[in-house]
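A protein chain is absent from this complex, but the other protein chains hold their places.
Just so it is clear, A and B label the chains in written order, and each chain counts residues from 1 on its own.
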Amino acid sequence: MSRQPEKLLYAPSHEWVETASEGGDVIATIGISAFAIEQLTDLVYMDLPKVGGKVSAGQEFGEVESVKAVSPLYSPVDGEIVAVHSDLPNQLDDLKEDPYDFGWILKVKLSDEAALAKLLDHAAYSKRCGESA
Amino acid sequence: MTGYLFHTPEDRREMLAAIGAASIGEILDAQIPADVRFQRQLDLPKGLDEIGLERLMRDLAAENVSAASHLCFLGGGAYDHFIPAVVDEIASRGEYYTSYTPYQAEASQGNLQVMFEYETLITQLTGLGVSNASLYDGGSAMVEAVLMALAADSSRRRVVTTRTVHPHYRQTLDTYLCNLDAEAIVVEPAADGSAGPIIDQIDSQTACVVIQHPNFFGRLEDVRAICDAAHRVGALAIQVFDPISLGLLKRPGDLGADIAIAEGQCLGSPLQMGGPYLGILACREELVRRLPGRLAGQTTDRRGNRCWVLTLQTREQHIRRAKATSNICSNQSLLALRATIYLSLLGPQGLRETAEHCVRKTRYLRDRIDQHDRLSCVHAGPVFKEFVVRDSRGDVEGLLGQALGQGVLAGVPLAPWYPEMEDCFLVAVTEKRSREDIDRWLESVGGDAADAAPTQGRSVAAV
Partner (left out) sequence: MRNQQATKLIFELSRPGRRAAVLDPPDLPVPEASDCLPAEHLADGPPPLPELAEGDVVRHFVNLSTQNMSVDTHFYPLGSCTMKYNPKRNERLASLPGFAAVHPLQDEATTQGWLRVLYELQQMLGEISGLPGVSLQPAAGAHGELTALMVAAAHFRQRGEARDIVLTADSAHGTNPASAAMVGYETRTVVSGPDGLVDVDDLRAKLDDRVAVFMLTNPNTLGLFDSRIREITSMVHDRGGLIYLDGANMNAILGIVRPGDFGADLMHYNPHKTFSGPHGGGGPGAGPICVREDLARFLPRPIVRRDGDRYFWDEEGEDSIGRVRSFFGNQGILLRAFAYLRTYGGDGLRQVSEDAVLGANYLLSRVRHILDVPHGERCMHEFVATAARLKKERGLSAMDLAKRILDFGFHAPTVYFPLVVEEAVMIEPTETESKETLDAFAEALFRVTEEAVDLVKDAPHTTRISRPDDVAASRRPVIRWTP
């Protein structure tokens, strides 16, 4: 059951979001886009938060590094971290190969869905990437 | 005046013609507004040829007493240890001292491999997993260690240290902390040297505890108890150590220190009036992402050859800028090279023998002082290579002046840092001092201080 990039939402800072209902809560799965991974070149390190922490939209939750660059990871949503893909930092090549399924980073239980409305759909995001590339 | 310039008048003409300028003045005028141009000549002494410079510098050098002209028993963070000839011979190769930061790894494999060897030697020496490629000196290395601890947990803003840590290091820490939201608690040590007063100050707000072992007075601290106390509340333990002492003493990592720092001058670098010296910093592997300074690592090249590169550079200022682990953008490569050669020559047994010499010669002098009617050792407990002497007549200046007149740099007065010790001075005995040298120390302070006028000692100087 693979995620289709066309059906995800995106932040201008290149994180993708997929939402699903689980037992009355809305859970957002968050990752980074193939475009962003391409721009960052070879990834070497990733710093991730702990389960239980709070995130808010636009706020930094972690970092991803290539040899000569550091890029902050920004949360696209508000809520509480319920899962972290803790193996990911050790499998960065796999992240590059498969950013939308294997490459998920966090699952967040949303405290507020307002931030979702500000995210871009795939077409709008692609257009934006095309302009900045 | 030719100095080190190259261009003949003909060269200058040809170069200006190629540039398309009539004169160098024209090139400068095109860029620099006239109203900021310097209108006169710099008021500096006239230039000297090599013979003139040599004469001037030799005359100036001759005005200094040194560990070469006098017997040196001075310590306090800089020591007259022996420097094997191989260290000077290799460190004076232009391929080392006229090269720079290994920005192009292919053109710097010599320096990079030395950095990797240095880092490994420091981990072997300290028993900790990681060493950087060096910092400026002991004092700034201690500050960097504290900043690592403060950055590790932003809710903890207290640094607990003691008066037995080098006063210059503590003063440097105060200067840095003054602009940051953090405070240093300086503990008065217990008379018997026990760890109680330090441990009592460690609490949940403590980011780190900083101790020196052997301490500024040469005494041994209960490092393990202090590290354990720090760890119980989640604070980091930082130990300032003496690299030479590790020929005999337990290593910082084995005692529980999270970060160990040292002044590395003792590892093959000259005293040279206080610098440049070598800041050593090692830490537990988990802290590597917070480590300040350069780091060399091993990898392979495109043909599969083993080689070395600068690595984990995202910690550093040129990438992370304002969020870097430190602003440092150099390392003391040449002094790290000297330390690497020095430790390679000594090996485990040589380091042990050097430490044994320090301990036994110090003991010999202390035993003799114990029989002295005017002088006494202030602390009874064990010391490594340094200790505090009290003059019962309270005339430290006269006593040291008298010794100087006899060709002996007998000690460092403690009054500037410890007003309550105005009748005390610090004495260090390295492996370079022979039994005869130590006997001369005793002779030099033995007479009546009132009779001997302080002199510069130039009569005995052979500079």
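The criterion applied here is as follows: contacts are C-beta pairs under 8 Å (C-beta built on N, C-alpha and C of every residue); 3 or more make two chains touch, one makes a residue touch a chain.
The shown structure was predicted, so the numbers you read here are calculated from the model rather than taken from an experiment.
**Student:** The chain left out touches which of the shown chains?
**Tutor:** A, B
**Student:** Among B:148, B:187, B:341 or B:445, choose the residue that contacts the chain missing from this document, as touch is defined above.
**Tutor:** B:341
**Student:** For the chain left out of this view, which of B:22, B:57, B:233 or B:380 touches it?
**Tutor:** With B:22, B:57, B:233 or B:380 as choices, the missing chain is touched by B:57.
**Student:** Touching the missing chain, which residues of chain A?
**Tutor:** Given the touch definition above, chain A has residues 42, 44-45, 65, 67, 92 touching the missing chain.
As a working rule, only the chains that are shown with their structure count from here on.
**Student:** What's the distance between the Cα centroids of chain A and chain B, rounded to whole Å?
**Tutor:** Chain A and chain B have C-alpha centres separated by 47 Å.
**Student:** Where on chain A does chain B make contact in their complex?
**Tutor:** For chain A paired with chain B, touching residues are 45, 47, 65, 67-70.
**Student:** Quick check on the complex: what are the chain B residues that touch chain A?
**Tutor:** 289, 313-314, 319-320, 323
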